[in-house]
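Reading through the structure tokens given below for one structure.
As you look at this complex, bear in mind that one protein chain is not there, while each of the others sits in place.
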């Protein structure tokens, strides 16, 4: 019942200086009249991240729409971060639902082409953007609900587990998990921490070592997702769930969320540069580049 | 198999100097003859905490009897702490069963009137007493079993989860949980730690953010209580359970308990003053005082 953190979390939770500090709140928000359901914004043809903000409910639906599989490229990560930052600064927005516009896929995770045959500088920039997205999502003061309407491996799983609640389509063909080792690469410590915080140490150890992708029913069983519903009801259920979360006094909920997540976030904040250096050193190794090449060639063949 | 802590825990577990250091063991104990079941003590009319010590079994039953809902006022907290301290110093007492004399309620938690319209000094004194009770209960070297024979929100849940084992009445109308956010206030880090230690990080995060009160069956399902029995069998089951715990060699059990709980206790001991300052600063805010006022008025209306 004590106030562990008195400050508003809006400004401090995602920590450090903003990547996008020139944005101002009012300049970026197209207000809708209360009672009118939803108004699109940022819905330009080139946009990979669509944001629909409903001022009457305070809920924004953030939809990934980057065919074919919502890979998290540097462009997507940057647009994603900017969108989240805008919403975070928007006092009218209290909750974010994260979903996908593509059939069968929530997000395939990090874009391998950003790590293959690229300069160390590019890899560093890319990894910094991955960190930034996680910091913004895991540390968001808003309520975040993942409407997982398709498969969600690796970075896709990270995004889902960074939300406050996960609703997944009840389809055993959809998989979710941190399957990095299957590709010969390694999830970093903050992926691990997010996983441990969600499913506990033992399940995290098993699934990280084996690179397990859980089917939707198995994901529910181990606690990787919170709820399964028929595919066409995922988004509606996310909105219903969000309404319950928004009924909680916001300030108390924000402080509580920060109390739960701050230690995990602080760990990355205080090791951010070392984590980037580690990633670059690992990913630029010949043996790892060879693994990525084989993986990408395998993907191409499957397409043809 | 190693002795992590060689010292007897009697003196050190609850840490720091005693609030009640003038008490001496023999002066406070009314011995009963072995074989005679139970002898009341401290059973004066004004007492809010009744202690029945059975010398033949080494088990004390501590009963909260502060109508209407066993709120933890400063008086109750102080009497509670003194009772626990006496029992801790009583070599004949090895186990404490915590229960309620009131129908339908174990404890409603902290007394809101101690935080509403009070001076910062009073709030600080009150919070220090809350800390002290938790330190004594969570760090007790005795076996502690909660006989949860009614609802147990907020501070009531804290007391139950501070015990070694929880038996709850199998009644879906009874709720247990840290529902602070529902009232617009925030459970402090050591409430969180106690919850995480009991149900794990994910369930703790969900229930703290949403201020969830679990029905007895749900509480069993998530591990917030260990066992459900029919209401009239709660106390008997607690005594049977206690007998099994007391069959374990006491010294080894005490050291093991300390090994499990000492890190959590040390965290509060080393941040005690800061935690009090945080609480006072939070609870005396206008917005929080307004929330408490509305809550208290709601309670009054319900009574009338």
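The letters A and B name the chains in turn, as written, and every chain counts its residues from 1.
Just so it is clear, a residue touches a chain if its C-beta (ideal position, glycine included) is under 8 Å from a C-beta of that chain, and two chains touch if they have at least 3 such contacts.
Quantities reported herein were computed from a predicted structural model and do not represent experimental measurements.
Novice: Out of A:58, A:177, A:211 or A:249, which residue would touch the omitted chain in the full complex?
Specialist: Going through A:58, A:177, A:211 or A:249 one by one, A:211 is the residue touching the chain not shown.
Novice: Which is it among A:65, A:181 or A:237 that touches the chain not included here?
Specialist: Residue touching the absent chain, from the options given: A:181.
Novice: To test your reading of the contact rule: which positions on chain A touch the chain that is missing from view?
Specialist: Residues touching the hidden chain, for chain A, are 110, 115, 127, 154-155, 180-189, 191-192, 200-202, 204-206, 208-211, 275, 278-279, 281-283, 285, 287, 291.
Novice: Write the list of chain B residues that the hidden chain touches.
Specialist: Considering the whole complex, chain B reaches the absent chain at 1-4, 6, 164-165, 196-200, 223, 226, 244-245, 248-249, 251-253, 255-257, 259-261.
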